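Of the protein chains in this complex, one is absent; all others appear in place.
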Amino acid sequence: MGVFEQGLLYAATTLILLFSGMPIAFALGGVAVAFMLIFMPAMNIQMIPEILFSELDNFTLLAIPLFILMGAAIGKTRAAEDLYGSAHRWMYKLPGGLGVANVIGCSVFAAMCGSSPATCAAIGGMGIPEMRKRGYSSGLASGLIAAGGTLGILIPPSVTLIIYGVIVEVSIGQLFIAGIIPGVLLTLFFGFYVIYAIQKEKKFALTSDEGSISRELLQEESFTWKQRWETLPRLAPFLILIVLVMVAMYGGFATPSEVAGVGALAALVMVVAIYGVYRWEDIKVILSGTARESCMIMVIIAMAFLFTYVMSYLHITQSAAEWMVSLDMSKWVFLFWVNILLLVLGFFLPPVAIILMVTPVIMPGILAHGFDPIWFGIMLTINMELGLITPPVGLNLFVINGIAPDITFKEITWGVLPFIIIMGLFIVVLAVFPDVAMWLPKLLYKGG
Amino acid sequence: ETKTIKISHQFPGGTIDEGDFRDRLCRKFAQEVEKRTNGELKFEIYPSGSLVKSKQQFNAMSMGSLDMSLYPLAYSGGQIPETNITLMPALITSYEQGAAWKTAPIGKELTRIVEEKGVKILTWVWQAGGIVSKDKPIIVPDDVKGLKTRGAGKAMDEMLAAAGGAITSIPSNEVYNGLQQGVLDSAVTSSGSLVSFRLYEQAKHVTTARDKSFWYMFEPLLISTATFNSLTPEQQKIVIEVGASMESFAIAEAKKDDEEVAKAYAAGGATVHDMDEAAFQQWRKIAKASAWKSFEEKVKNGKQLIEMAESVK
């Protein structure tokens, strides 16, 4: 059996197992083990435990359970209510103000932590229930958090950009700087879309007769300046926490994972000391939510690596990339197909795995066609962000599923679709106007 | 009948003529063997740990699930304590001395230890490393006092700690950020990584390995015994010969990398320093009292191994 047939069979088996309803983690692992048994030397089976461990043996991943803990702790208090209540009072005149506040929250949080699932967990854990309470559809609420969360790997610091920079041997500093404007622009576009979508949902709520919760959207409210200001003191603990995390991160006190640890501990202390959450009943909820969500994500990450290992061993990914480079294509046609390849791989694989396997193969082609590697790194990262929210394997979708189990996978998938389109269009914009990414690094690194 | 052999390594991938020399060495080896076996042996090269993660490569070969790897042997120090001698501070004084290990008793012993685990050494490769720092250059041991430093390697850490450094264990992909944010004041790593991680964007000073360096790492090209035994005697002969023929290329390229550090850091606006014999001897004195001593005490035959290594001229 050739590599091409093996690749098709691998994809088909994965789809069948995923749609069987088997948990994602076991489905990915199961396909990997089955192919190991059939197509690979038997010794590989012995290596499975070490392969799983080698993926989790990563300090950077530690940020994920820590931010989940932080989100779960804050989620148990009135803090989220305070924050969104205040944001609502300040932004109620802006249609979709709460949604926009969430997008901005994701963006600010993303600027602190290099992980997209962690951003999703931290903001979504508080934001999704509040938005739904105010009548946002489940699809929109979860979609904007899932998409907003992906900004974690675009807005610096970003682990993904570091890995890309090391493989391609370009300046990580320049890559970071290049990610800023696209990150801000994507935040803006997401915000505009939320405003538009909320108008649409309002119209729909007006015309529909059913007493659905979306009627909440139509409630007319108004707040005086006094009512706005009086919410601010209640935000103080929150602001202290954010400042603490920011200072620890940018003040040179700690690495991203350490910041996550400090932030989570501070959040726990705050929750116990200020909000008085100390009864076993409340603590239990925090513990159980943290254990379940982080276990779910980490087991998927470990199994996805096993899945990736088999794909790499059978040379499926590399062959696909090599074949593409070998075709005689014009500059832009080549770039188009590279993006399609990344998109398709993104359906199934996590970003880091794709970068590790694909960039060494496609980079010679990218450089030969005269593309700037810094600019391409940003385009690649946005494409990787897409992978985080495309089914069947999209880490952010699973995080949302974890924090809001009553929202169906289907609703989430439909909810992120508009954001997927925005990001796809943004890749086109980036291709037509490379300076969107390159202006800032060119300005700051004039001397080279 | 053709056989495909997988070579894995953790360094950036490139082409046969450009990029990290450790990747190029693998590609040159593959090309030459393919040619001399008339295509009976074919190769797939997996750079930057895209098949097996860096630390797991040795076990993968040992168990027979990976064919070949260009691998820093000291990564196996937790499993085969003797291999810590291949990243022992201030033990190796030059590339020539490192190359001489191959035929010396220490080389024979190392070969025996590795073969006991089901792995054969094909190409003897050493690479030196340098020191980057933010505020002041690090040339003699006193310079590192009180600085938050990443040593990359157990024995290196022991020596730097003995010199008064505050050893900070952070993952390699955080070194750049760590320097930027101030979590780290300095770091020690191979010349290749000094350049590819672009630390000159964050560091003001670099001490290169052009003259002397206390940091020499053994990163040989290895083959799984299971794979080796599955080859025909003719193929085995070719693999061994081509492997050995890569050694002069490795030395030349490693030296080029040491020079490249100076160029890249000067271009990046950092001040370039070198370590002379006197400074090296200061480091060696501290290394003997710390890292060497602990190796001699904790590893069976440790004392003997150090003596063997020292006797190589």
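Going in written order, the chains are labelled A and B, and every chain counts its residues from 1.
The working rule: a contact is a pair of C-beta atoms (placed from the backbone, for glycine too) under 8 Å apart; a residue touches a chain by one contact, two chains touch by 3 or more.
Definition applied: contacts and distances are computed from a predicted model.
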item	value
Chain not present in the shown complex, as UniProt names it (candidates "Cytochrome c oxidase subunit 2", "TRAP-type C4-dicarboxylate transport system, small permease component", "Septum site-determining protein MinD" or "Tryptophan synthase alpha chain")	"TRAP-type C4-dicarboxylate transport system, small permease component"
Which residue of A:268, A:354, A:374 or A:423 touches the chain not shown here	A:268
Touching the absent chain when the full complex is considered, from A:291, A:329, A:417 or A:431	A:291
Interface residues of chain A (partner: the chain not displayed)	17-27, 29-30, 33, 45-46, 48-50, 52-53, 56-59, 61-62, 65-66, 69, 248, 253-254, 257-258, 260-262, 264-265, 268, 284, 286-288, 290-296, 298-299, 302, 391-392, 398, 401-402, 405, 408-410
Chain B, residues in touch with the chain not shown (by the definition above)	55, 74-79, 146, 148, 153-154, 157-158, 161, 166-171, 183
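Here is the rule we go by: only the chains that are shown with their structure count from here on.
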item	value
Contact set on chain A toward chain B in their complex	40-41, 43-44, 46-47, 50-51, 54-55, 57-60, 157, 159, 162-163, 165-173, 249-256, 309, 312-313, 315, 318, 356-357, 360, 364
Residues of chain B defined as touching chain A within the complex	6, 12-15, 19, 44, 46-53, 55-56, 59-60, 63-65, 170-171, 173-174, 176-178, 180-183, 196-198, 201-202, 226
